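Here the structure comes first, spelled out in structure tokens, and everything after it is commentary.
One protein chain omitted, others in place.
First chain written, first letter: the chains are A and B, and each begins at residue 1.
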């Protein structure tokens, strides 16, 4: 495997092989598989789960990692092409990224959405400008529009718990949050659930439709897998018979990149907090999922998070095993 | 070993086995003992020795570690139960701590005293609220009222140098410091020296008595070990025949949690700086101990720290070996 940017780059059987490998590494450790191998971790925005789970993944496979964040560099890194660097920044990403990559066997890059233009973010412009500077295998540790490590972990978590693929109902529900958040997780999640063969409902208020490009990509995955994708603002229709309620807040498409307008627009939507009533018409075994971090009492009620439906800790834990599988495929015998 | 919270949780022979193991790992490295094993290091307050010594300990045993401090998380971590998280904090410790633990085979937690209430701190409320969120083996890397890694290292240091257990005289002396410091080290130290079978004198100005709960715990340990514990403000009585003078500053009990009042109260006590005269009536081989960091010329004179009596670097170095023994017992064959 050369890169891990997007689940859509893989065939279903390749994903199944990764999931099987993740499960095998969970039950049968390979503490020498990556002896002497190095993973570079480049964070352009803060992180807790990703930082910890990748470092732990490399250690469990016998290798190591180093962490670079721009605040380690004096006055940050310059990203604009062709600029005369007579200001504060002392280094350009055109040197920094290839140098960091030159010390490593693979590199993970976290590059958040710039949220200035929906079109630019939908093409993952910032992430792609980084990854093109590296020749080693690259891992998307969350970009403007994708989060394949989270999606692979979520897929494994549902498999571990026997949530049906074909015929399973997956509800991705928008939830309230005081701030406009990126589209990375909802975009990756709707595609993952569709690719897994599930019947996916995206439940959101008017004005929070997922962009067409995201819905079309998910629909294409559903067509291949035998799943389906619909979008609705009708709670009852969406939640009836659900096997999974996956909560996540995201920016409004309408006011994308305009934070004050978005925050004004979402005012009054604070009843979009997942609580017991959401599960009334759901499947008896319906589970609650969230990628974390999550705001208690805002996105979801304490009693859901602390109750038996919640599988958020398992999702987070599976980040490590999913990433171990990716690293193993990339780096063993490399 | 499931947890390492407090030396008082162990029998004397268990401590002896740990010390023996620490000595063996010092002389006979085991660089593959913990291959593929991961230690999570969670710091709720800054650290230098603890950070470095735990990372080095895991490397020497062939495993690895990762470090989490709350400033890595956007706007910090929420700790209050039942709160509606519509403010700055984006994550609650009820998710963050179990997630961090889910990547690791053991977790070290540093949780300083809140110093709002002596009663709360004496029960190690903050540390306990953290550790209860983890199911893996847990290590106390300093809490409001304990510091078992320091104590095990100090015990080993005295053993290494032949300081007598039974019949040895251990003086824990308060020292001046411009600020009110926690009770963790004095509480752990008086108990450790008593458990080691020594005759312990706590020397401190009036108003800096150690809380009853701390003294009673030490007295109970002394009763088992054949040692003794007294508290005094009489320098001559305390220091006569001492094998060890262990200096440490701490908050006044009287003004606990009230920093301005404490700082006012300690004014004029700046002659509590350990210097040559303190050793005049001590045992010829009397050693100077301190857990570090130490303020030169304030807590202790340069000539003591730089002279042959000082064993502060050995104490710090033994942190690593003591912790290697704890990790080895926790994680080998786990």
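FYI, a contact is a pair of C-beta atoms (placed from the backbone, for glycine too) under 8 Å apart; a residue touches a chain by one contact, two chains touch by 3 or more.
Computed from a prediction, not measured in an experiment: that's the story for all the values here.
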Listed residues B:59, B:79, B:253 or B:329, member touching the removed chain: B:59
Among B:32, B:80 or B:224, the residue in touch with the chain that has been omitted: B:32
Contacts of chain B with the absent chain, listed as residue ranges: 29-32, 46-49, 51-53, 55-56, 58-62, 64, 178, 292-298, 302, 305-306, 312-313, 316-317, 320
Where the unshown chain meets chain A, residue by residue: 35-38, 40, 63-66, 68, 72-74, 78, 82-86, 90-92, 94-96, 98-100, 102-104
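The definition used in the following text is that only the chains that are shown with their structure count from here on.
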Chain A and chain B, separation of their C-alpha mean positions in angstrom: 40
